[in-house]
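This report refers to the structure that appears directly beneath it.
Heads up, one of the protein chains got dropped from this complex, but the rest are sitting where they should.
Moving on, here comes chain A:
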Amino acid sequence: MSGALLEMRDVTKVYPNGVMANYKVRFSLREGEIHAIVGENGAGKSTLMKMMFGMEEPSEGEILLRGEKVKLASPQDAIDRGIGMVHQHFMLVPSFTVAENMVLGMEPKKGLGIHFAEAVRMTEEMSRKYNLAVDPKAKVENLTVGMKQKVEILKALLRGAKILILDEPTAVLTPQETEELFRELRLLKDQGHTIVFISHKLKEVKAICDRITIMRAGRSEDAFRTADVTEQEISRLMVGRDVVLKYDKEKREAGETILAVRGFSLAGSAGSRLLSDVGFTVRAGEIVGIAGVEGNGQTPLVEALTGSLAGTAVGGSVTVKGADILRADIRAIRKHGVSYIPEDRMRQGAAGEASIADNLISTQYASGKLGGGMFMNGGKIERLAASLIEAFDVRCSGPKQPIGMLSGGNMQKVVVARECSTEPDLLIAEQPTRGVDIGAAQFIHRKLIELRDRGCAILLVSADLNEILELSDKLLVLYEGRVTAYFEEPSAVGEEELGLYMLGINRQDPEQIGRAVHR
């Protein structure tokens, strides 16, 4: 076991907004291997990769390259040290030719101008050497996704990359293109390159990688030899719970149906299917959880429920208390008693520069309760804000403080307070505790349970298994836009079992899934 080519020792990354993305992560890359980093979204894969490529600097810990401590302050530092990266969103200029993209920033010169013939020759040479067929004179905007990826790989190789980081390279490829990519990667490996392969598709990881590092909740497990672990074991390590939260939740009979989604299918642009035949109901006084690896239809579903429908509904219905809400605007939907805690509190959930009080009243200022006519009743607003700040234990200097100055947890408490304060009939909570410290998360969980006990129907969408298994009365799993499982007793479901459904390895029969729809 010779020394590692690249090693990350106890690397911790805390972002300025207080989110701890990586905690004492250890990662060791051997020369000439294909090494997978797997984990769910939010597990810290991309942060780890950004630190490897100099896009972020670690808050603590060190990075060693060939046994030597290095500081990667920018992508240029990483490139200079032979680390290349193929981003998930390609870093290409669409109107440029392949050759122009290849040489950007290191253009061969003839006199004052660029030596275009030389650029084409360099591209052809690299293309032949690594058996990655591209047309140097084609415009990038006319290339297929698979071709663009080849250009990206060649670009990194042209800049002398010996270590190649691929961020979810197969997410955008067809199965045939994926096969081709794997052949190319094996060839690169044979030529002495080392590859870091980031993915959450376990079949692919098993097919191509030598070793595998599993990330979960910002921490890393030791690396395994891929041959030594089964897909099931990997999935258990990926989604397993570490701290078990327990809440005293009394059993309740569910009441009447509030939200009903029936046979709902949604088409995106270019005819892609975002959701296929999704059906479930949420009744008064119950929490229905939707689990799944991110990007399996949760976002379009929530958008459809909250009046931001993207794409075309091609079948089915979405009703709240019997009223169709698919084509209703946001205010109309809220009038039906629907509240929404959005996933992204910075962009959607709060207005960062506005005060806590202004944020708190933003869903009800138009109702007339806070003063009618031209002016708002400042005293009423202040009293409302002060009582909510107290009830939700928001740590702040007062209702007038800009919300953007609060920590993530306290900001989220304000959002939750606002959405709960209108006594909704239906609450849609999307990743309500993401990036929030444990204390605040538990507080928010208790508030959600309180709301449920008061008879509110809650739809909880979360990638956090811990949260979803503990809070949900009923549980659905989404995979590739379809419901693949429905559980009536989520607390009795093992994480491992759930993981198999989330990763599309197992799927229940339609009859079982159909039970999610109540009258």
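Simple rule for what comes next: contacts are C-beta pairs under 8 Å (C-beta built on N, C-alpha and C of every residue); 3 or more make two chains touch, one makes a residue touch a chain; residues count from 1.
Quick note on the criterion: contacts and distances are computed from a predicted model.
**Student:** The hidden chain: which UniProt name fits, "ABC transporter permease", "Acetyl-coenzyme A carboxylase carboxyl transferase subunit alpha", "Na(+)-translocating NADH-quinone reductase subunit E" or "1,2-phenylacetyl-CoA epoxidase subunit PaaA"?
**Tutor:** Listed in its UniProt record, the absent chain's protein name reads "ABC transporter permease".
**Student:** Which listed residue (A:G3, A:G67, A:P94 or A:G263) would be found touching the missing chain in the intact complex?
**Tutor:** Hidden-chain contact among the options goes to A:P94.
**Student:** Given that one chain is not shown, which residue among A:G105, A:P175, A:G192 or A:G322 touches it?
**Tutor:** A:G105
**Student:** Going by the contact rule already stated, which one of A:G32, A:G61, A:P75 or A:G311 would touch the omitted chain in the full complex?
**Tutor:** Result: among the candidates, A:P75 touches the missing chain.
**Student:** Just the residue numbers, please: which parts of chain A touch the chain that's not shown?
**Tutor:** Residues in contact with the chain left out: 75-76, 79, 85, 87, 89-96, 100-101, 104-107, 109, 112-114, 116, 155, 159, 269-270.
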